[in-house]
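The complex appears here minus one protein chain, its other protein chains still in place.
Going in written order, the chains are labelled A and B, and every chain counts its residues from 1.
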Amino acid sequence: MRRALRLKRALVLSPPLLWTFLFMFVPYAILLVYSFWSQNYPTFVPDFQLGNYVLIFTDPQYFRVILRTLKIAFFVSLGAALIAYPYAYFLVFRVRTPSLRLALYMAVVAPLWVSYLLRAYTWKTILGTTGILNSFLMSTGITSEPSSVFLYNQTAMIVTLIYVFIPFMVMPIYAVLEKIPRSLKEASSDLGIGRVQTFLNVTLPLSIPGIVAGFTMTFCLTFGDFIAPFLVGGPDGQMIANVIASQFGASLNWPLGAALALIMLMIVLSIITVSERFERLGQGKFA
Amino acid sequence: MTNRLTLLARTSLTALCATSLASSALAGELNILTWEGYADPSVIAPFTAATGCEVSATYVGSNDDFAPKLAAGGGVFDIVTPSIDTTYSLIEAGFVDPIDISRVPAFNDIYEQFRTADGILKDGEVYGIPYAWGAVPFMYRKDKFDTPPTSINALWDPALKGRISLWDDKSALYVAARLNGDMNIYSLSDDELAAAEEKLIEQRPLVRKYWATAGELVDLYKSDEVWISNTWGGYQSGLLAADGIEVVEFIPDEGAEGWMDSNMIVAGTPNEECAYQFLNMAISAKGQEGVFKVNGYSSTNPVAAKEFMTDEEFSALHQDDPDYLNSLLLWENLGARLPVYTNAWNAVKSQ
């Protein structure tokens, strides 16, 4: 009887486990194996050596690119949070008509159904030397000559990535703000506290899980991005995913690419771990 | 021809009935991994009509795409068209098969420099049939320069800050090395490579964007972002001219690299017969005319080229100028140095 139950439980659990095993564990395991192989021009051969990892930690170019990628991911997440939060706040607490709220929410989320490339490409036409921004600045007389400072640099990448990933920031913040009972703000007000202090002491702390979730998603998505450097990045736009792509392509050095990919995975996993801690911290010990 | 008939006899009895029917009875399907413009319908449609071999093409964005695609899984592609710096690594990796020259009658019409190039030979066997060639010259917007640039150092000119572009490729190192006076660009020592890397890092603040695809460079010129860059000779300038943007190509004092693309047969292809038909077609007058008309590239087979080029065209493409051909630094396989070059280029971009 007990055995049958155990068997049944195993059967119920096995499809998801199998799925996880096949599509998560196996690919990473293969990547791990590759990372110990060595390059033997023109391809690579099975081996067990740590040379790829040693190279990554000794050649400063990898450290520089990882640092640059982290920096860009941070600014993208920060920018997205600074824009998404007021927007989500406005939707949840200021827009009274449910249909209008839904429409404004969808206005942010709907672009997710449009190709990433198309959305990123849009910014090329906006920020370019002959682009919309320059035409606007010149027609309003703010500038007299088209400026090339908007496109093909890290700022352009950050702007584009903020635009591309902002739905991932709006969604969790919106969800968490919507769950905060209205009565909490009323209670704060009732206890003599003004709007700003109420926001800082009640709304903001309670929405930290949403900010952290959005920040983590945006950060990790940016961290793995390789399209924006290609489309709107300048000569200093290379990010870690581009380096990995070039190892799997141009350099035909899959072992090094695998090692880099695993280090990237480690970074992303630690970010997720830290963010979980942070989320709990934000909730206080009472979560 | 004998071989072919034997093969046919083995595989298809009906093919024996009439030689004229043989071709249409091939009915194979060729998957080719090649460059955009190399599988133009104007060439492919007559080929399919004549041989019955259906052709579907996949395009690469760079020579670096060939090996990973062939390494990733066999059985997909029958023909690849890598450049002369990549061919040998594919041979070494065993991705391609030797070619039976007796089945490619026009092979000996090809320029000698090309058909005896190191990159397509191994152990006395031929692995690639040269198809098209050209230079990697530089190009500038005519309206933006009072005095035409003649040297690579124009791309290091602070006055052109933000107007310079360079191909996002290890070839950037070739350019910088020549500026440093190192003409042995395919066998740079570590020190020379480091100097080239240094030079590129010095240039980087002036660069608007490293271009990755032909289309991207065209866009950069069209949207007035870039005034000077290197280019794939004849190709992008043609596209820009069609858009009314006048650019001038030039070979700088420091010389230019040359490239040459060859068709190769992927190891173990099940469509060998169609593959040979394709190889032959590619260097025939029809095939060579196609690559000239569509891409503006020079012909590897002067005998065939004479059939469709006017005399002016023939000399404009330097087809009758062995000195020009010899002056080009024809791309070479970097061999085991490739990762070092790639690494150096990545290091520039990581700055």
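Following the convention adopted for this analysis, a residue touches a chain if its C-beta (ideal position, glycine included) is under 8 Å from a C-beta of that chain, and two chains touch if they have at least 3 such contacts.
Note that contacts and distances are computed from a predicted model.
J.: Pick, from "Spermidine/putrescine import ATP-binding protein PotA", "Fe-S cluster assembly protein SufD", "Xanthine dehydrogenase family protein subunit M" or "NADH-quinone oxidoreductase subunit K", the protein name that UniProt gives for the chain of this complex that is not shown.
T.: "Spermidine/putrescine import ATP-binding protein PotA"
J.: In the intact complex, which of the presented chains make contact with the chain not displayed?
T.: A
J.: Which one touches the absent chain: A:175, A:193 or A:245?
T.: Touches the omitted chain: A:193.
J.: Hey, which of A:100, A:114, A:149 or A:184 is the one touching the hidden chain?
T.: Touches the omitted chain: A:184.
J.: Per the definition of touch given earlier, which of A:14, A:49, A:143 or A:201 contacts the omitted chain?
T.: For the chain that is not drawn, the touching residue is A:201.
J.: Take the complete complex as the reference. Which residues in subunit A touch the chain that isn't displayed?
T.: Considering the whole complex, subunit A reaches the absent chain at 181, 183-184, 186-194, 197, 201-202, 205-206, 282-287.
The working rule: only the chains that are shown with their structure count from here on.
J.: In whole angstrom, how far does the Cα centroid of subunit A sit from the Cα centroid of subunit B?
T.: 38
J.: Where on subunit A does subunit B make contact in their complex?
T.: Those residues of subunit A that touch subunit B are 39, 41-43, 59-62, 64-65, 68, 128-131, 146, 148, 151-152, 230, 233-236, 238, 242-243, 246, 248-253.
J.: Can you check the complex and tell me which residues of subunit B touch subunit A?
T.: Within the complex, subunit B contacts subunit A at residues 62, 64-65, 67-68, 71, 89-90, 92-93, 162, 170, 204-205, 207-210, 212, 223-225, 335-336, 338-339, 342-343, 346-347, 349-351.
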